[in-house]
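Right, I'll just put the structure down here and ask away after.
Missing here: one protein chain of the complex. Every other protein chain is in place.
By written order: A, B and C. Residues from 1 in each chain.
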Amino acid sequence: MSQARASKWYIEYAAPSLGHMHGIDGIIVSRQTQFQKVDILKTNVYGKALALDEKMQSTQEDEFIYHEALVHPAMIAHPAPRSVFIVGGGEGATLREALRHPTVERAVMVDIDDQVISLSREHLPEWHQGAFDDPRAEVISTDARKYLEESKEIFDVIITDLSEPVEEGPAYLLYTREFYKIACDHLSPGGTISVQAGSAAHPFLLAFSSVYQTMRTAFPTVRGFSVNIPSFGLPWGFTLASKGVDPLSMSREVVDRVLAERGLSDLRFYDGLAHQGIFGLPRHIRAGLDSANLIIEDNHPIFTYH
Amino acid sequence: MSQARASKWYIEYAAPSLGHMHGIDGIIVSRQTQFQKVDILKTNVYGKALALDEKMQSTQEDEFIYHEALVHPAMIAHPAPRSVFIVGGGEGATLREALRHPTVERAVMVDIDDQVISLSREHLPEWHQGAFDDPRAEVISTDARKYLEESKEIFDVIITDLSEPVEEGPAYLLYTREFYKIACDHLSPGGTISVQAGSAAHPFLLAFSSVYQTMRTAFPTVRGFSVNIPSFGLPWGFTLASKGVDPLSMSREVVDRVLAERGLSDLRFYDGLAHQGIFGLPRHIRAGLDSANLIIEDNHPIFTYH
Amino acid sequence: MSQARASKWYIEYAAPSLGHMHGIDGIIVSRQTQFQKVDILKTNVYGKALALDEKMQSTQEDEFIYHEALVHPAMIAHPAPRSVFIVGGGEGATLREALRHPTVERAVMVDIDDQVISLSREHLPEWHQGAFDDPRAEVISTDARKYLEESKEIFDVIITDLSEPVEEGPAYLLYTREFYKIACDHLSPGGTISVQAGSAAHPFLLAFSSVYQTMRTAFPTVRGFSVNIPSFGLPWGFTLASKGVDPLSMSREVVDRVLAERGLSDLRFYDGLAHQGIFGLPRHIRAGLDSANLIIEDNHPIFTYH
Partner (left out) sequence: MSQARASKWYIEYAAPSLGHMHGIDGIIVSRQTQFQKVDILKTNVYGKALALDEKMQSTQEDEFIYHEALVHPAMIAHPAPRSVFIVGGGEGATLREALRHPTVERAVMVDIDDQVISLSREHLPEWHQGAFDDPRAEVISTDARKYLEESKEIFDVIITDLSEPVEEGPAYLLYTREFYKIACDHLSPGGTISVQAGSAAHPFLLAFSSVYQTMRTAFPTVRGFSVNIPSFGLPWGFTLASKGVDPLSMSREVVDRVLAERGLSDLRFYDGLAHQGIFGLPRHIRAGLDSANLIIEDNHPIFTYH
């Protein structure tokens, strides 16, 4: 990490009056694809970083936090996940974490933007670590909702690793009540679904609380959790829905035991104590999630800053 | 919160290559005191904000998180805290939270900078809410370490609410092994001490881990915990040391019971579940704290960015 | 001027990829009037500053350059200006400079936004220096175009001191071919008109060159000139049209002689050599002005960044 004030910066706005500045040493890729603006940057503090439509997706230094938090609680809350469906996740790290579970026999990843996948393959090997080439993995570039609608396959775990559900974004229709109905229909009994849901800071809870309430229309148990991913500049929210086990009820010991059974006691971020930490939401965040009354629908998007 | 991009900004650097930008609508105070630069700003997202030496101390919108997290775990880990000693805490909100506990008979607050106290009195009434005038409170402007050295008084809880322990800062000598020895000598059996300890993001763990290890030289039980204060732009670290109860061993139910007994079931941030959340550090943070080997001493400061 | 890096900034964008940052020590006024956003700031380098709709209008340290350049060439190019009409100019400094000419018997200033006038009166005395109270001055808050259309008065000099002619701005209809026709009709034989016309940097010449070409539809002689106003961050363009003397033909000696006759040999910015300097446009700027083919009309605005 440099000791001299940076002169080259990536500036991201979480809101019209809130910005985060990352000193950058390089711009590896800066390109408009059919679907979004892709920047792969070399930041000074966090190493390489992927930004889509000027929103940081993950960085070399802390992507392990994001991807472990997105994947493992959902996988642990299922007793023996054999099949996984990943919506988005172009960097390949969500796939990587899912495939760590030895119970997994098949993982289907559907990201609409094949350029993000190929750029990640080339420039972000620290993310995918070969996961794209795992024989259990199938990687498809198409509309994940359409794919699911046309498929009869049932999955044990679904993970949606997408940009935030803003109106104009490519991901919006993968956050609606209608989509969660489809997802639920493709989930086995005892199945779980994990969703990246936007900022968990209380002044910016619109996306997180709307996703939480929208998922509650489709799934019997839904829990929000909050994770610190430093490069995001704000605490981050995730939702985990389940047809079976309630993740909030899983004790530290149970989580550690399941991880041990799967040979996953050496993760970098996640274990039983971390599980307690992320699900231990403070009162004001619980109140914010519970009091939200906005359901995202195909014809009813949310309007948040982006 | 404004929907138009701000043109006036407060920019704070967490590191030479990492900055946070707050859109501002007003500059209420901007002054150099004998000890530090004081800015009281009107931010667009977080309301009024106090910055000392260009480090955000607290904001109107989320100071409740900071102050509840700093005060209540230490107060709850003591069975019946009667006396409290606050080091720093010029805004008056740490005092405010301590005085909420009906067991408290006396709270001594010592902040070296009387201008911070008087500016807070005048401009930050939402913070102190009259706490300065509580008959149980004694507010003194002097060097807290000297005060404690010359005093024979014993306290149940000590809370250090200071700027970070950087070499040139006014607060450095209140973070050393020698100071914690003094503090320990002024702590009753079963006493606890809570310390604001800097960023809890793993690339910036130097202050937090050094404070943690330094406190371990003086106290039998020391625990780190991590709190999301959105305006800080990074997760924040605190340490809680105890001569009695280990706060990590306090269950959700126990915390909620003690809070109920003290009539504090309606805090905004803190309760039993939040307690689990903040003490549920992930593996990499625990590893970072445990592996640190730097002890802060009067003649051995730490060098971090500021 | 402070030697420490500022933490509070006013950031202005000349284009989506070009910004200027001014360290600020205070925000004196920040208000939305009926017509525009008004900010009166205390900048560290340039002292007090007025910004309208987030465009810097003038600063304490260099407003003398702007106002002398806007006013004196037009006044000098007229042999004995007795009456002056000022469009805009809410700070009062354009009026101040016009009234320096002892030939002036009457100066009418029409600015649509009376709040800008009253805020300037109160907070910017260094600008107006009492000009508003000069017995020769008449200051009116109304639409200047409407005023001129309804008036039969003829003026020797007209000065338009407005924000840039962007489509949505309040000033747009004071930059059109139709307006210049009206202005020309209210100008005495030998009369001159001076116009602030936007950036004179070649990548941003749209406003300047359009104003220049549009004025050429109404006046026999039109000249562009360029002035360095440091706080603007870019060289600035003005146009001077004349029914009589061509300002480009005025030698250094002639300018100095007229100034001396009027007791104005001690201006801070302007004299004969400065006159040569500002009218000595380089080849690429002359080419840019000459090759522009956009005429601003009531129904045909220009679209530039703002």
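Following the convention adopted for this analysis, a residue touches a chain if its C-beta (ideal position, glycine included) is under 8 Å from a C-beta of that chain, and two chains touch if they have at least 3 such contacts.
Small disclaimer: the values here were computed from a predicted structure and weren't measured.
A.B. asks: Could you tell me which shown chains are touched by the chain that is not displayed?
C.D. replies: The chain that is not shown is in contact with A, C.
A.B. asks: Check each of C:31, C:268 or C:300 against the chain that is not shown and name the one that touches it.
C.D. replies: Final answer for the missing-chain contact: C:268.
A.B. asks: Counting contacts across the full complex, list the positions on chain C that touch the omitted chain.
C.D. replies: 1-6, 9, 11, 13, 15-23, 43-46, 61-62, 64-65, 200-204, 226, 228, 230, 233-235, 267-271, 273-284, 286, 305
A.B. asks: Write the list of chain A residues that the hidden chain touches.
C.D. replies: 7-12, 24-27, 30, 39, 41, 51, 54
One rule holds in what follows: only the chains that are shown with their structure count from here on.
A.B. asks: So, what's the distance in Å between the C-alpha centres of chain C and chain A?
C.D. replies: Distance between chain centres: 54 Å.
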